[in-house]
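A single protein chain has been removed from this complex, and every other one stays in its place.
Then we have subunit A:
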Amino acid sequence: MDKKKKRRIMRGSILALLAVAIVYAIVNSGGVGERNVLKIGDDAPNFSLVDLEGNTRTLSDYRGKGVFLNFWGTWCEPCKKEMPAMTRQYAVYEERGVEILAVNIEQSTFEVENFMRQHNLKFPVAIDTTGDVKYAYSIIHLPATILIDEFGVVTNIITGEMSEQQIAAHMESIKPGATTAQMSQR
């Protein structure tokens, strides 16, 4: 009988191993040949860009604050629409520990500066001239907003236009202490 048991354990473990291999392959196959796709719950990839004022903006320097990371372009209509609302909400949430960093995708300084002036935007903007940060965050469609909490973890990824209400709610959600409060509630 002992032999039978041993055989069953052997067979069971071989089958389990094969099942795990198949499931692993299927779960991961979506990204075959593509870049790693950023997911909610990942650590936000660190990056370093120089903003329009010439200051180096490094994501890790924002640790302890919530970061509202917005990818945009001047040609992108929804980007244009949501940015004034971002400016207004930034005025409210800056003192509550939420920072905006707007990353323009590969445009000229002239276009970006002109756009900022024209729309009277008051948050830091940096240009991703080579598309490096775009790839790090697997950005395909604009606008894209990545919410990063005070621990540097991605809490949400939003593509497409946001209303002012949504922007406020998103900023609220990454206010320092917000994620821990949520956890203790659970």
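What we mean here is this: a residue touches a chain if its C-beta (ideal position, glycine included) is under 8 Å from a C-beta of that chain, and two chains touch if they have at least 3 such contacts; residues count from 1.
In the analysis below, contacts and distances are computed from a predicted model.
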| item | value |
| --- | --- |
| Which of "Helix-turn-helix transcriptional regulator", "4Fe-4S dicluster domain-containing protein", "Cytochrome C biogenesis protein" or "Nickel import ABC transporter, ATP-binding protein NikD" matches, in UniProt, the chain that is not displayed | "Cytochrome C biogenesis protein" |
| Candidates A:F47, A:Y62 or A:Y93 - the one touching the absent chain | A:F47 |
| Those residues of subunit A which, in the complete complex, touch the missing chain | 1, 3-4, 8, 11-12, 14-15, 18, 21-22, 24-26, 28-36, 45-49, 58, 73-75, 105-111, 113-114, 126, 128-136 |
